[in-house]
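A short write-up of the structure that comes next.
Of the protein chains in this complex, one is absent; all others appear in place.
Moving on, here comes subunit A:
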Amino acid sequence: MRWRALLPFLLALLAASPLRAAPPTEYQLKAVFLLNFARYATWPDEALADSDAIDICVLGRDPFGEHLSGLEARQAQGRAVKVHYPAAALEAKGCEVVFVAASEQRRLNAILRELEDWPVLTVSDIDGFIEAGGNIGLVTVDDRIRFDINRSTVATQHLRLSAQLLKLARRLIGREGD
């Protein structure tokens, strides 16, 4: 009874919520996706020690702004989240997740080659990214952000992605174990 009496008030509260008033921007969502990918990914033990934080690195010109750095307050798989902005792909070998910004389209193959032997989950919204050897490519479909996964490169880089994640992917290429 009591909660029923409170109901109109709660509804009014929800209606007045600023979250509802301001829908998230594209890179705001993409920043959350980066963290979420980290939640469903598994790194080899030698690459990610227990005490290590999950390092999210952005290569190229940062499109996220403050949205990404805001993620540092959150945790993933019980680890702290750290955002890095390495200047070169070489420097990004120690990261767990690397977002390749659109500015690095020309150097894409070089970056991918640089990182292809390292357990680093590569994400980018560059077209043809997974075909180029990237792990997860972000696409926008019908104003909604979806993603494709190259299971071959994920496997070759000794990474594993959760089935839940795989189920949500728009497109899966490559085969596991390839």
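Here, a residue touches a chain if its C-beta (ideal position, glycine included) is under 8 Å from a C-beta of that chain, and two chains touch if they have at least 3 such contacts; residues count from 1.
Quick note on the criterion: contacts and distances are computed from a predicted model.
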Listed names "protein-glutamate O-methyltransferase", "Sensory/regulatory protein RpfC", "histidine kinase" or "Cation acetate symporter", matching UniProt entry of the absent chain: "Sensory/regulatory protein RpfC"
Contact partner of the left-out chain, one of A:47, A:80 or A:165: A:165
Chain not shown: contacting residue from A:33, A:64 or A:99: A:33
Touching residues on subunit A - with respect to the absent chain: 3, 7, 10-11, 14, 17, 19-20, 29, 32-33, 36, 39-40, 75-78, 144-147, 162, 164-165, 167-168
